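The complex is shown incomplete by one protein chain, all other protein chains being positioned as in the whole.
Order of writing sets the labels: A and B. Residues in every chain begin at 1.
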Amino acid sequence: MNFITQNDIRDIPKLVQEALELKASPLAYRHLGIGKTLGLLFFNSSLRTRISTQKAAQNLGLESIVLNTNDGWQLEFEDGAVMNVDKAEHVKEAAAVMSQYFDILGIRAFPTLENQVEDYGEKLINAFLKNASVPILNMESSTQHPLQSVADLVTIEEYKAVKKPKIVLSWAPHPKALPQSVANSFAIWTQAAGYDLTITHPKGMELSPNFVGSATVEYDQKKAFEGADFIYTKNWSSFNNYGQSLQNQDDWMVTQEKMNLTNNGYFMHCLPVRRNVVVEDAVLDGSQSLAIQQANNRTFAAQAVLKRMLESL
Amino acid sequence: MNFITQNDIRDIPKLVQEALELKASPLAYRHLGIGKTLGLLFFNSSLRTRISTQKAAQNLGLESIVLNTNDGWQLEFEDGAVMNVDKAEHVKEAAAVMSQYFDILGIRAFPTLENQVEDYGEKLINAFLKNASVPILNMESSTQHPLQSVADLVTIEEYKAVKKPKIVLSWAPHPKALPQSVANSFAIWTQAAGYDLTITHPKGMELSPNFVGSATVEYDQKKAFEGADFIYTKNWSSFNNYGQSLQNQDDWMVTQEKMNLTNNGYFMHCLPVRRNVVVEDAVLDGSQSLAIQQANNRTFAAQAVLKRMLESL
Partner (left out) sequence: MNFITQNDIRDIPKLVQEALELKASPLAYRHLGIGKTLGLLFFNSSLRTRISTQKAAQNLGLESIVLNTNDGWQLEFEDGAVMNVDKAEHVKEAAAVMSQYFDILGIRAFPTLENQVEDYGEKLINAFLKNASVPILNMESSTQHPLQSVADLVTIEEYKAVKKPKIVLSWAPHPKALPQSVANSFAIWTQAAGYDLTITHPKGMELSPNFVGSATVEYDQKKAFEGADFIYTKNWSSFNNYGQSLQNQDDWMVTQEKMNLTNNGYFMHCLPVRRNVVVEDAVLDGSQSLAIQQANNRTFAAQAVLKRMLESL
């Protein structure tokens, strides 16, 4: 069983329940991973994802070994390449070799934000899927961050007061051009879990239609916030004007004034968050912020996914 | 229970005894840490501290996960900051999130050596103390290195011939400007443990009065060495002329000739040590050098501290 997109999980609500059960008893399956090894391959640096995934593995008795490619490991991805320049290893060997050392291989690889076709084709992770013989765990790829989305769904499950809360994904200002992956994932996973979603962002910041799905797009942020139960904020760079950021949009910051338009809604963010740029202190430090809880749920989301992967070996 | 300064340990001689007991039976409490995780957060690189603390954790069955911030993790510490430049995460989130992943959080953060008020206010470690909800372990902060001091006290306990040996802290030459933390810590912990201390250094290299305490300051190094049972050598930069180093002081190097003035005294250094700058080969390679033993005791000092922290959870 690979864990790459929402399509790898047919029963998302059940996975969310399993994560909550593991949160209640983290060491209940401590022997499931004994004698097995999880490789964690980072093409981009990570804090929360690495630690929460290592913790999840540890709770399952699964050893983890971390690899950072920024130590100078450059991979070739092209078939037939004459490798006489900088790339010392082809993904064919890399994936095949690591499939022998690890029982599950986690991969993080951010998009280039330059080549939309390559990024949305998930070139890197697909090359590993093709060449590896062990299950692949997506620790944030070019277009998705599904472990974050499962943690977000677990958090919504914990805090929702009604079966179908109003969930809003709200674009945020940010000084840098960021991937669309968290936003894409949140959009597609909430809908796959059966929720309705409203997405609000400035014109020009539309997400890929494949991830927007049946969500309502509302360009008026305040209107979107009205009656909302959950506000999920995140910056992303443009999909259509690929990889370009949008600056001088300070009025898209989430403020307490805007939160007052909601149904005493919760504030969500995947962290790290830039205070007083993405969201003002009053909201993040307020009682309705779930950002810290989301980060905690990363452990149990990963543990639920790894548990299923281990059971499928 | 935090472990930040000597004030966190009321019964220092008892802690020293516990470290010696763990040295005799390192695996005696192997199940104390089972299912628990120690986070080791390094804002500055480390060799001895990381390994000895990981070994100590391992001896207690405690898992450890290392984080190095030099992988590009820049934290904001100011309240109310508008985070639109380089800092991607505020210590408020960082500390709160890590408190969920770890049962104990170790932190190493060296001083700036530029801003005395900030350094001696222990800005960074205090920000974690304020925002974390798990115990904090000081792995060398701006002004103290208490794990080193406990290891030093364990070593003195092993080698002292009389109840109240004469202990001398002697400033050493060094090509770089170094923190005062090891010297500060050694001064305050030996006194807190009930020892008399003599500190010798060139004029202008006085330590902070808060750390000197009731120690005797003797500017004549040879006079200080007379009759000493332990010579603890270490460079530090100036406290008063903050962060400035003092060069061309080769005559402060510890030589065998000077050691001959002592009561067949032991030589101590926390390592790493620059040979023939801080101390000449004859002393470091001689039978009275305890530098290697001190490094070994780092494991058991950390283990005694972690054992108490685990028991207090």
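Descriptive notes on the structure:
Criterion: contacts are C-beta pairs under 8 Å (C-beta built on N, C-alpha and C of every residue); 3 or more make two chains touch, one makes a residue touch a chain.
In this text, all values refer to a predicted model and were calculated from it rather than measured experimentally.
Only one residue from B:6, B:54 or B:184 touches the chain missing from this view: B:54. Listed by residue number, the positions of subunit A touching the unshown chain are 35, 37, 39, 63, 65, 67, 71-73, 76, 79-85, 87-90, 92-94, 96-98, 100-101. Counting over the whole complex, subunit B has residues 26-27, 30, 45, 47-48, 51-52, 54-55, 58-59, 68, 70, 175, 271-277, 281, 284-285, 291-292, 295-296, 299 touching the chain that is not drawn.
Here is the rule we use: only the chains that are shown with their structure count from here on.
Centres computed as Cα averages put subunit A at a distance of 40 Å from subunit B.
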